[in-house]
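Only a single protein chain was left out; the remaining protein chains are all shown in position.
Showing subunit A:
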């Protein structure tokens, strides 16, 4: 592969404060980076093109390609770790891609600590989930197609995080959207699932428009869309422009990361097979919005208003998701609401500026582990319970699924933020960062810090509710042993819950290990923050408005309260099999706080009326005009046809008439010219 210097190399690079400047000198091992994308892309292409012929080996082939990408990622990561911190940001532009007038975009990769963090997360978790899916999808006729799409997703996600320009990022952005659509609608013979896929696709398009607008703004102002040029030019740009660009990027992030107000698709996206929910709708794709905001840090740094909006969106979503999570009875939808809420934390952190970037990514990584682990656990439960997802029909499953229960429990402790599990280190840092006062606006620390703190308490409640309803308490499913007093209904079909095969439990165990130890390992000595410094810049430690120890104590107290309330309501008392009517808030939360209704009333129905009236106008005016003209010509033809009646005398009369006219004209002309 030839290495051309990108045109940006000539531009003078102004470093963002504390962040390293991208170099164009590509260290040897980094030359392997293209294979990160090529391997899974090849896997997807082969599996899709080979069709049914590859049914037998397709699944393991997909695993192999994803695993290969992980090994390449590990190799690049290790060689990056061996470099001094200032040399870790590399722009590897491979070929000229688009060269049109003043626009010059190279097909290139930005290999830096941030993108490598994502590469490792995506390929490692992705490979584990591939392995899990081998067993989970075993009896599906289309397992090979499933793996083709999974590989496609991994490839697209790697394009997204490795791109060195917004345009290439957009390619990956669309690629993951496509893969997400294909996988949500994987069982598209079920109409509801196909509709869910369409909903996710359409709502993502709204976000994509934001990204396109941002691209246009960048091209119009900077004449370039690659990271190094854009970030170098940012200091000279006007605040208004940066705010507009930042908000457009935020719209994109909201669409992809299911943030308020574009979050309604995520719950429905659970229609996809569970490995998809774990990989795409928990660990990786939905965090792309966080990546976008952190990657575009220089833009947001120049636009405090946009940053404030980012924080507000994060805060709103984190509470929104938490409230919705408290009321959902579908185990996957409850986890989806939790994902939404946790990504709200990340977005909030990303909006806080340099003090938050590293923690946003930190939480993203730990969340990728424990949430993927919990989704796989949910899939394992569904596997054992004949695809039942209603938590009110679970209960007391620990005895039957020990590995699932333990790994899920570790994930649960991690998301709660109990020390020393992963979530404690990442989430607590975000809460601390949210409490750091901003110059001149002390209210922000209290409002956003308070929201983050309360969110932690609600998280504890709904995640404990989920865990208790599923694994503890009395059995609320029919075990075929007849009615035993106090055990709940024995209606429903007889279930035989059982532990999943090793192919499914091992990925869960490995993710659980990450849920337990990753936070501690990465946090030790501020290792992760230092690792990201070449990208996010160095942030001075600032003191929150409350002492850190007090914040930790408060958080843990709220978490304990949440666990206690959940314990009292879902373990001590018997959970009713049919959901009680509930309070106004519960009913609203069950329906996603009426977000779907709002969308339908405000956007969908007016949109439908608009399209209908446009169709009507098109039919009546445009079509009507042309059809009328054609009809008129036709009618003239009909009338003329009447003359062709087949009677000789009619033709004779016509000839005679014509002759008379000709003679008359000739006479008139000759006498006229003669006189």
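Please note the rule applied: contacts are C-beta pairs under 8 Å (C-beta built on N, C-alpha and C of every residue); 3 or more make two chains touch, one makes a residue touch a chain; residues count from 1.
Here is the rule we use: contacts and distances are computed from a predicted model.
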Per UniProt, the name of the complex member that is left out, chosen from "Iron complex transport system permease protein", "Transketolase, N-terminal subunit", "ABC-type transporter, integral membrane subunit" or "NADH-quinone oxidoreductase subunit K": "NADH-quinone oxidoreductase subunit K"
Contact with the hidden chain (one of A:191, A:541, A:581 or A:649): A:649
Missing-chain contacts mapped onto subunit A: 646-649, 652-653, 656
